[in-house]
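These notes are about the structure you will find just below.
A protein chain is absent from this complex, but the other protein chains hold their places.
Coming up: chain A.
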């Protein structure tokens, strides 16, 4: 902890505490984790920008089928490369303390592959595919699943889920906020 502490001033820690769902200690802990991904680079510059491939070394992200999407969503340069602050943002959203609405917001962006602010058929198909990989559902099953999803959630029948509709589902799913969690 001693080394980590020297890299941040008290005010910076206070700012991080105010702006994330973490306490100061947890911020430092997060930094330890971040540093472990690339000890030399981060040791040199505490807010170094790590390429996406490095960030994906983080065990939870490596195992996650949406790892690259998560990096892209939280990256401040939108290309998946993350600085420590981006990483902190990410962990803050994934922490236990973050409210459901915030989680839902980010989940929506993670699932929104084409970035059109709607979860269309293409997005949903990709989500299902990534979830079941390496097996793939055959085409009829896939069609059916997509159809069921839209039947369940697409309230205005426009063939895509808007954020409001997505949030509506999340609101009713008590599992979501439990599973959308990464413990530091």
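In the analysis below, a contact is a pair of C-beta atoms (placed from the backbone, for glycine too) under 8 Å apart; a residue touches a chain by one contact, two chains touch by 3 or more; residues count from 1.
In this text, contacts and distances are computed from a predicted model.
**Q** Missing chain, UniProt name, options "TMC domain-containing protein", "DNA primase", "Cyclin-dependent kinase 8" or "ER membrane protein complex subunit 3": which is it?
**A** The record names the chain that does not appear here as "TMC domain-containing protein".
**Q** Among A:7, A:32 or A:132, exactly one should touch the missing chain; which is it?
**A** A:132
**Q** Just to verify: which one of A:8, A:34, A:66 or A:113 makes contact with the chain not shown?
**A** Candidates A:8, A:34, A:66 or A:113; residue touching the omitted chain: A:66.
**Q** Tell me which stretches of chain A touch the chain missing from the display.
**A** 15, 17-21, 23, 25, 59-60, 62-66, 74, 76-78, 83, 85-86, 88-89, 92, 94, 99, 101-102, 105-109, 111, 115-118, 124, 127-128, 131-135, 137, 141, 144-145, 148-149, 151-153, 155-158, 162-164, 166-167, 169-170, 172-176, 178-183
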